[in-house]
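All protein chains but one are shown in place.
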């Protein structure tokens, strides 16, 4: 199994959610993060003074998927969240050794 | 070493903390996340209109443990956070290559 | 590639950011977390009553780096965030199988 | 303004009702009444407080976090713009003497408060105080409409709308009803004109109807209705609602323009209606959805206050209770009906709460002014039935006019500057895109 | 109500003190005083503001995020319920003429404001204004008690408690002390009754004692004391505290029912006591815990205001200073004592702050009313000593009655609808479970 970690634009969360659901992936975890990459933060101006904001608000999603699904999942996240503009974000793929559904105790792929 | 990532019901955090402590695991990191799985979000009604809330508030905990402890840790998290109802959450186990205690520079298991 | 996860003191974020940038690492993701380790939370007093706060506010940073850079990155995070006092935090190193830059589709090291 | 209307009314022989209503006019002419002045100065502060920050917070808490600042900005900018325009010519249009055209509008003689000295009186209070008190009504009315098009409107469009709407809808209608114009005593509706104590028609019907039209013209928010997110902060909303309640004492009891029993009774019925409507909404929500929410109870409060507004100076405690029951109950059912049956995204339910409430109260005024029902009585020659027709006439005229003019204004703005932000901007939120700020960095 | 009490007092010959206190009564009988009316209209708005949103925010900030809305809801619903019941019969019980039973309660003659016309006067202000002003006191008192059982109470239980408590505790006690009943001049305590200017006993002792009993009956929150989380938003708490301070000017200075030096001095001593108590608490906290907190200083403020409430119309600046020192100091030590020594989870310290403060101030009133201490003097025939006994008697009677009745009411509710939510619900929080909302979605 793989754990996909994607950092995307907040406004793209719904599209990504729908994309994954259509792949039959029925669970995910999202959280608010801040980050920067090529997109180097920005300046905000208050009362004529510049304030540097190094970190841009992003949404981080974590999705555990079976090995088979991994590639397609990465692809569909990318398709759903891409705008072509700087700041679109990143997807990271980590090996996932085990997954357990707390309620039932099921483990492995069927726990997803 | 393993990095355990568990997504649990917010109201279960304290019990999980105590369970892990009793195992001698003396550190963890928690954060607020939102997610869905079998538990498909819910509807809230304001002024007679339905609002769909796709993501349910959860707590994500991250615990780095030595290989020996990993299994028992997973078990006790499960025992402590289970209610038997949908939405209980998930536990993910990831391989952890290295851990460093910033203060002392200790690394590996003794850094945990 | 490696995914570095570091939990540091909130006040150290800027220094760490600068340290990594000087290493040529041009992206990272940060989020607010709460945790405890050796530093066992603390007590706050309101109106003469003690309130136990088990979790201390920390910042979690996630940085994906190429294998070559990993070690130096860990080192510089440690140098930048160390105060020598309890609560300095931890650094975890996880294997990272794949990274994708959503905007361009580039993958692997050049996606970082 | 009641004082002048009432003066006319006296001339028209409606003495009985009038005297009970305003002992003030009994005073020797031209004398300043310091007590009345003190209360209206206070009421002015209370009504400004209703918009800043009351209404702004009430609305701000109901939208998505990414749009909270835009809502506060709309209310704040509208307050400023309305204030300046009120001085420049709106006050004159509403309360000036239009001479031949007086049935329609008050002319421009009082533009920039021309000829209004520090000692000038309106009834027995300084005209500057009356000017300020009325200004606060002109501030909150367009701000109410904001609820119809939050989260998608262009900021520039808000400013243009505010200016044009005040000029062609608010000021004229205020003149018709309060300024001695077509709908007041001796106007088109006969010797006894519309009875609108504190703005059931002038404020709530005009704002409510215009909001409905605006929501239709501007269109639904993306994802409406399914994907709209819940109010981002019921805490802010309750805070604002509470300030609206307190400020409404100035709105209604201040509209007596006197510091006496008339103000006292107006405050009483206002409060009773607010409390009753809140409980009504709470009970209905509990029965229908199995739980009573904070957003629900405060919405009921607003409905009750909007409903009692036109009646507040004419009815007794019983009238207050009924206004609360009716306002709370009717608006409770009107709200989902408009959004779901009609599918109109009047986002913060301006029409369903203010429009419907204002109409209900305007009609109830005719009924509960009857002494038999604890009211303060009708003008001489008027009966429940006759007054009902007059009230109905007033509602229809104001509603039709508001709808038409709002439509025209929005079409013009659509062409001139555009009404809506782009879909991307809408998703990203108005705060950061339009105003360059975020509501919270916690 | 002081006016009537004072009228009696005059009859009783206490002219000296009285006249200085209220020049108003010197006026020709039956004449409306517009200035006094203006100030009481304003005070009514100020005291409503204390509860909505003042107290609601003050309390809301002190609880866990997951319960903030429930606290706002409790305060809001109580305000609505109390208002309607006040009209229906509470006002009559408190301020009506109970005839033979007048020592105990005021009867039902004024139910629904029967016979109270728009022109009816109470002293020299409209009775509707007096009715409204007093209503705001009936609103805040049960809302204060909410602090005892937040985060675990059933919403339905709150509503029932509010209704029954107002009927059997608040209204009668108000009648005894302010309505010409058993504890006022010529009552059980002799010619000179209890001196409670703005509610040290009527509001704070009754609420404080009832809160203590409620906390004991309902029991501790899960995890009390060790695992309770800190106030989720000192920002909200400070906001509410500041509104309480401002509103308290209406509470105490408004209780003069006149716009004159009596109101001015009441406002002065009120403010001085609040400021002094805040600094006292701050200093003690600093000395004892090494740092001064925002939650601490505003708690001191409330203690100072509760303490000066009964004294505000009878003492001078010196009295204000001492009330502040005593209130701030005593409540500072009482708070942890109740929670830890006694282990009673009076969650937001209602008794320790309001109960203890109200009692302290009620006794200090007898002392600092003495002209030698800058006070406005005692009634004829009364001395510091004699008045102290009377004040003590008043406290004891009110406290015992409040405790007993609260106990009975809660036992009834426990059987009828249940007092506490389930442990699961308590952990999950009242907002989402009971009201279906979350405080913040940032």
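Here the chain labels run A, B, C, D and E in written order, and each chain numbers its own residues starting at 1.
Keep in mind that, in the parts below, a contact is a pair of C-beta atoms (placed from the backbone, for glycine too) under 8 Å apart; a residue touches a chain by one contact, two chains touch by 3 or more.
No experiment lies behind these values; they were computed from the predicted model shown.
The chain not shown here is in contact, across the full complex, with A, C, D, E. Checked against the hidden chain, the listed residues E:192, E:276 or E:391 yield one contact partner: E:276.
Among the residues E:213, E:297 or E:382, only E:297 touches the chain that is left out of the figure.
Of the listed positions C:45, C:70, C:94 or C:111, the one in contact with the omitted chain in the full complex is C:45.
Summarising the interface, subunit C meets the missing chain with residues 10-11, 14, 44-46, 57. Not every partner is drawn; the one left out touches subunit D at residues 32-35, 37-39, 41-42, 44-45, 48-49, 52-53, 56-57, 60, 68-69, 72-73, 76-77, 79-81, 83-84, 87, 112-113, 117-121, 125-129, 131-132, 135, 155, 236, 434-442. Although one chain is not displayed, its contacts with subunit A can still be listed: residues 44-53.
Convention: only the chains that are shown with their structure count from here on.
Following the contact convention of this document, A, B, E is the list of chains adjacent to both subunit C and subunit D.
By C-beta pair count, the most extensively touching chains are D-E. As a whole-number value, the distance joining the C-alpha centres of subunit A and subunit E reads 53 Å.
Per-chain Cα centroids separate subunit D from subunit E by 34 Å.
Annotation for subunit E: residues touching 2 or more other chains are 227, 436-438. In subunit A, the residues touching two or more other chains are 14, 31, 94-95.
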